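Then we have subunit A:
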Amino acid sequence: MKEIVINPITRLEGHGKIIIVLDDEGNCKKAYLQIPEIRGFEKFAEGRHVEDMPQITSRICGVCPMAHHMASTKTLDDLFKVQPTSPAKKIREMVYNVFMLEDHALHVYFLGGPDFIVGPNAPKEQRNMLGVVAKVGKEVGLKVIEMRKNLRKTNELIAGRTIHPVFGVPGGVSRPISAQEAEEIKKLGDESVNFALFTLKVFKDIVLSNKEYVDLITSDAYTHKTYYMGLVDEKNRVNFYDGKLRVTSPSGKEFAKFDAHEYLEHIAEHVEPWTYVKFPFLKKVGWKGFVEGEDSGVMSVAPLARLNASDGMATPRAQEAYEEMFKTLGGKPVHYTLANHWARIVETIYAAERFRELAYDPEITDPNIRNLPTATPEAGIGVDEAPRGTLIHHYETDARGVVKKANLLVATQHNSARMALSVDKAARSLIKGGKVDDGMLNMVEMAFRAYDPCHACGTHTLPGSMPFMIDVYDENGTLIETVKRNLP
Partner candidate 1 sequence: MMDKPKIAMYWCASCGGCEEATVDIAERILDLVNVVDIVFWPVALDFKEKDVEKLPDGSIAASLINGGVRVTDHEHMVKILRRKSKIVVAYGACSAWGGIPGLCNLYAEREFLERAYHEVPTVDNPQRLTPQRSVTVEGVELTLPEVLPRLLPLNRVIDVDYYVPGCPPTADVTWRAVQILLSGNLPPKGSVIGASEKSLCDECPLNETKPDKVLIQDLKRPYEVIADPEKCLLTQGLLCLGPATRGGCGALCVKARMPCTGCFGPLDRVSDYGAKAASFIASILDFQDEEAIEKVIDRLPDPVGTFYRYTLASSSLGGKARRK
Partner candidate 2 sequence: MSEEPKVGVFVCHCGMNIAGTISVKEVVEYSKTLPHVVEAKEYLFMCSAPGQDLIKESVKKSGLNRVVVAACSPSMHEPTFRRAVEEAGLNQYLLEMVNIREQSSWVHSDEKQKATEQTKDLIRMAVAKASLLEPLEDLRFGVQPAALILGGGVAGLRASLDLAERGYRVHLVEELPTLGGRAARLGKLAHVDMRGPEMVGSLIKAVVSNPNVTAHVNSEVTGLDGSVGYFKANIRYKPRFVDAKCTLCGECFRVCPVEVPNEYEFGISKRRAIYLPFKEAYPPVAVIDSETCTRCGECVKVCEPHAIDLDETGHDQEAIAGGVILATGFSPYEPPEGEYGYGRSKRVLTLFQLERLLDEGGPTGGELILEGSTPRTLAFIMCVGSLGTTKNAHQYCSRMCCASALKNMLRIKDRYPETEIYAIYKDIRTYGRGDEKLYEGAAEHLVKFIMFDTPPTVNMRSEKLEVEVHDATLQEDLLIPVDAVVLAVGMSPSQSLPKVRNVVKVGCSPEGFLREAHLKLRPVEAPSDGIFFAGSVTSPKNVIESVMAGSASAAKAAALFGKEEVRIEPMIAQVTEEICSGCAICIAMCPYGAISRKQKGEKRVAEVDKALCKACGACVATCPSGAMQQAGFKDVQMMAQIAALTEKRGA
């Protein structure tokens, strides 16, 4: 039996590697995704001042710090039994959509995007942000960079910082928005919507017009019939900031709809001894191992899942894109992992439109941004939709607001079981006869990157695509072949 180790496929909360086990014919027998790191946030949260949690937990992920900061801030609202003032709630939601927009854009153009915009089989040197710039033109490239920069500057202004924000306090936000700041923000809101629509156009022109890509998206290798979960508003439309959690089944029926406070009745985590990541699953279905289908509790989150779990989008242009996507891909639910890229663009449009709506809301400059808590803290639960899926924070404190217990369900984690499936399936269908080449590895990698797990980032943000190094061992564990890519 041979074993192939791919280091690292990417990093989630740390680093990841894939072990591909070949049978005697050299076909993939099984592939494992390992996350070999842990940092112990749930533990060292204990003893901290609970109001520090929004800033502490944002350090779980520097790519989506706003998602943690916001989930944590909402947990504080719940814990201190205080609602944010209406202006504060709007400021929060606006900032949050700016963040979703900026983060999705990053992925669309520079992380996952290159696989499609430049093309999966394009030379690796081009499969990166510079490749994208070459393909769509320098001014577009710079426009993207500029856009992202302005969006992040805006959030720095309001939230204090973009990476690890500080503005979240129970009952509101720490800083109001001045009238002339609001003028700038409105302008940016307009630009954002144009930018988002432009992005959809690029995607259509380059991806959808290319049959090869569409086949790829719909290919069996990237298809899994699992449950889908996401936050929805009162009309079951996608919402990133707040709402109820809705779960739809592989056949597209509503399976559950619940308030975050009931998460313990619906979600459990499975533990494997060979990886540090835990595998959340639907409690009421149960853990049946790494298998798909109605009977397996394996679920999926993030853009495609959110769209699958919803009945539509709350803004007009996003709703159009939503309908178009499902129409093109054969109706809900869509089980093609790679459709996440498209779904992400639908969400990009929603984020931009929602951002503009709030930017133009007069209340956004109202100085009444805080309700001071009076209740004694006890326990709180908060939820939001990170770019990479549902985020749930749950704290218990003593009367002085010192954390006694914390539980954190991190976005990417909800996808870990399905990711393992994807990797396994991709490896099985792509690695045959012990033949391992670069393009094939990229396919395996794509299966993974589609989920945009935190830090797929790193590898694609700059020239040179993800470095690879594969050892093929024989049964005695001696190295018989080494495939290298992008190594000095």
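Following the convention adopted for this analysis, contacts are C-beta pairs under 8 Å (C-beta built on N, C-alpha and C of every residue); 3 or more make two chains touch, one makes a residue touch a chain; residues count from 1.
Keep in mind how these were chosen: all candidates are chains of the complex that A comes from, given by their letters.
Computed from a predicted model, the values in this text were never measured in an experiment.
This complex places one of the candidates 1 or 2 in contact with subunit A: number 1.
Residues of subunit A touching candidate 1 in their complex: 1, 3, 5, 7-8, 10-11, 14-15, 17, 19, 21, 29-30, 32, 34, 36-44, 46-49, 51-52, 55-56, 59-63, 65, 76, 80, 106, 142, 145-146, 148-149, 152, 156, 158-164, 166-167, 169-171, 174-175, 263-264, 267-276, 278, 280-281, 283, 287, 370, 372-373, 394, 400-402, 407, 409, 454-455, 457-459, 461-464, 466-469, 487-488.
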